[in-house]
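A single protein chain has been omitted; all remaining protein chains appear in their positions.
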Amino acid sequence: MAKPFEPKITAFVCNWCTYAGADLTGTSRIKYQPNIRIIRLPCTGRIDFMLLQKAFARGADGIIVSGCHPNDCHYSSGNYHARRRWMVFNDLMEFMGVDGRRVTFSWVSAAEGTKWAALVNEVTDAVRQLGPYTEYQRLIGAGVA
Amino acid sequence: MSRIGVFVCHCGENIGSTVDCQEVAARCKQMPGVVHSEDYKYMCSDPGQSMIKQAIEEQGLDGVVVAACSPRMHEPTFRRAVSEAGLNPYLCEMANLREHCSWVHEETDSTTDKATDLVHLQVEKVKRNKPLQPIQVPITKTALVIGGGVAGIQAALDIADSDRKVILLERSPSLGGHMAQLSETFPTLDCSQCILTPKMVEAARHPNITLMTYSELEHLEGFIGNFKATIRKRARKIDEKLCTGCGLCLQKCPTRKISDGFNEGLGMRRAIYVPFPQAVPNTPVIDIQNCSHFRKKKCDRCVKACPTDAIRFEQQDEWITVDVGAIVLATGFKIMRSDQFPEYGYGAYPDIIDGLQFERLASASGPTQGVIKRPSDGKEPETIVFLACAGSRDAAKGVKYCSKICCMYTAKHAMLYKHKAPHGKAYVFYMDIRAAGKNYDEFVRRAIEEDGVKYIRGRVSRIYEEDGKLIVKGADTLLGGRPVEIKADMVVLATAVQPNDGQIDLARKIHVGCDEYGFFAEAHPKLRPVETNTAGIYLAGACQSPRDIPETVAQAGGAAAKVVALFSRDRLTREPLVAEVNRRPSPIYSDCVGCFLCETACPYQAIGQETVTDRDGKLYKTMAKINPGLCQGCGTCVATCRTKAIDLHGYSNEQIYAEIMSL
Partner (left out) sequence: MEALRTKAKELLAQGEVQVVIGYEAGTAGVRRPCFVRTAESAIRLVWDTNCIGNLAGYLTRPEIKRFGKPAIVANNAVLRSLLQLVAERQLQQDAVLALAVAQDGVVTELPTAQAVEDYLAISPGGLSAADREKMEHLAQLSREERWTFWQRELERCIKCYACRSSCPMCYCGHCTMDCNRPQWVSVPSHALGNLEYHTVRAMHLAGRCVQCGECGRACPVGIPIHLLTCYAEESVHRQFGQQAGTRAKLDYALGAFRPDDKESFIR
């Protein structure tokens, strides 16, 4: 019997808000699904859009990008720069026909342990529903001579 | 090939109960580059740490992954342990198996799978870690305090008392600031000059303080511990060393009718003047705009009067450059003037005055020797109306924010008036009474209950003159908006507190941020309230937001403590997790193309430039250069750089890429 599909979720989070928020989820013992792998960065400002591309290229079915709420950035404005970057990137992905439902951007503060758990569960369920991102994954290795 | 050691912690039952730690350790042994892998009950305990140290020494490890709790918890612990075994501390990474895995998932295979992935991620990262050395920045142990009001004086004294040198800069001819203008202070009604002037004298006499009045900051470069400040010392036209402050020149000066700024235009001064009798220093200044010598080239009465020959008409401004390690901004505030209110006659009525003018009228050393008199005819008013929130909390006509000090000083003004004229009537129009502070509400109650000040909750819609009286029309909102009309002799507007003139220019000069109103922005509203975003520049007083005296003094002490803490070491040690623009051999020098689009993306103004010239001194290439003293390591520039010329130590492109590829 084939194993049921379990989505692969990659998360890029900032060290000061969302990573700490996810720590709080842990200390509060709030349970969520184990599909997610977190990559820790200092700030959302550090999250190059190419990192998202590479995550898809490695077969991620869904991506979460999360950092400090506007006005709360540890580095005062990294998240504002990140927001502009995502505003354009999101728009461009839509124009290129990349499935926007596979990328979730959010602000999760260090106090929002509950929000983090809910977000991860929501995204995992939604992506499980969507199924594997075959459209993109078909490209991997396609046309390589 | 890397020699990585993996250490899986059970954290008692915390990790061990849902993750099969033994299995994780066993799987890690299969990962390329891992030469040692073991699990243990408590990795952070002494025996646990010893295991790590022993393995480093015996196996010659060049990288360590501790799979345990959150790095936010124990990263410093394990980095220290690793360095004790002779390995660079930045070659140790942590996989978060507890907060991000065992505590949030059930005991299933996928939980152990996830734990393995989390370790693998860090193994791939640590393989690409580079040994880093903490950044050492030398410190010039002299502070520059900008602004000589109570905030600046307090900060300067606190720093100087800790045996550090201070340069105290003041734009006007004397120390004192707004506080020197005040009559008495809430909530204790002690005389402002009595408590301030001793501090002014102390600051001037302090062996560690260099006082520079009538001087302004012209230019600032450098970074924390190493600023270079250029100060413009304006010419007083007086030889300060010779002047004894006897004041004979003042008496002889024939130009006598110049509006006196210190008395808020309610008195007159001469062309050669000291702002007020207790000024520090008490060296006069010649106001060349009004002095007959400069206007008509003929008067020299002050020269003749001076017993020490100290007058120097030819004296010019000087530019002085000083090295300082830290800066305290204490540039204070200004208030909106009464001519900014159309509904109150645009300043057309001389008996509508602002709060600072009332302070001067009430001050024993003021133009009326403390007798409250109308500016128009010198009569003592029988009815005074005080308006709180003139311009504050009024997005349409003034500023959005609460000016914070007005509720208290309005109560004080009304109280002072009632003390001086017990039969007079005092009305206060207010929106809310904000009297939070030690003994503050009691003070307001006293004004109302003991001194009989009438408080009316409502706004004043219009003021106009009729038969020598000011007709104040408003509404009492507590009585359902019933119209109120008061015939007053004088109206005092508690006008909004605003950032001082030139504050935005100053902010630009020294690269600190301002909020939307033009007040200096703090680095963090809660946790770093006395620091700016530029390391080494601190804030004190009302230049950050409206503040009263106790708060200002407390914040000045806080800023001084930050400076003293900084100066307590010879070198500043910083985490080396900073960004760097790569360097290549000639003729490329760097992948950076010098577009400087990263410059504005940096929240810390840490990006400067470096140039390469050829043998003839001709410019060959301009590249970005990141100042490691200023960089805080957010990495926003890294994501902005198209050529990938910038990278961030500790979170490099190669490291993050490898992490993604491990998944």
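Lettered A and B in written order, each chain numbered from 1.
The working rule: contacts are C-beta pairs under 8 Å (C-beta built on N, C-alpha and C of every residue); 3 or more make two chains touch, one makes a residue touch a chain.
Owing to the predicted nature of the structure, the values given are computational and were not obtained by experimental measurement.
Asks: Taking the full complex into account, find the residue in B:Phe294, B:Phe313 or B:Phe596 that is in contact with the omitted chain.
Replies: Once the missing chain is taken into account, the touching residue is B:Phe596.
Asks: Can you work out which residue in B:Leu248, B:Ile320, B:Ile588 or B:Val612 touches the chain that's missing from view?
Replies: That would be B:Ile588, which touches the missing chain.
Asks: For chain A, which positions touch the chain that isn't shown here?
Replies: Residues 49-50, 53-54, 57, 70-71, 77, 80-81, 83-100, 104-107, 119, 135, 138-145 of chain A touch the chain absent from view.
Asks: Which positions on chain B touch the chain that was left off?
Replies: 588, 591, 593-601, 622, 640, 642-645, 653-654, 657-658
Quick note on the criterion: only the chains that are shown with their structure count from here on.
Asks: Taking the mean of the C-alpha atoms as each chain's centre, how many Å separate chain A from chain B?
Replies: Distance between chain centres: 36 Å.
Asks: Give every residue of chain A touching chain B within the complex, in rising order.
Replies: 6, 8, 10, 15, 19-20, 22-27, 29-35, 37-43, 45-49, 51, 54-55, 58, 60, 73-78, 81-82, 85, 117
Asks: Okay, in this complex, where on chain B does chain A touch?
Replies: Touch residues, chain B against chain A: 70-73, 96, 98-101, 103-106, 108, 110-111, 113-114, 117-118, 121, 513, 523-524, 533, 577, 601, 603-604, 632-636, 638-640, 648, 650-651, 653, 656-657, 659-661, 663.
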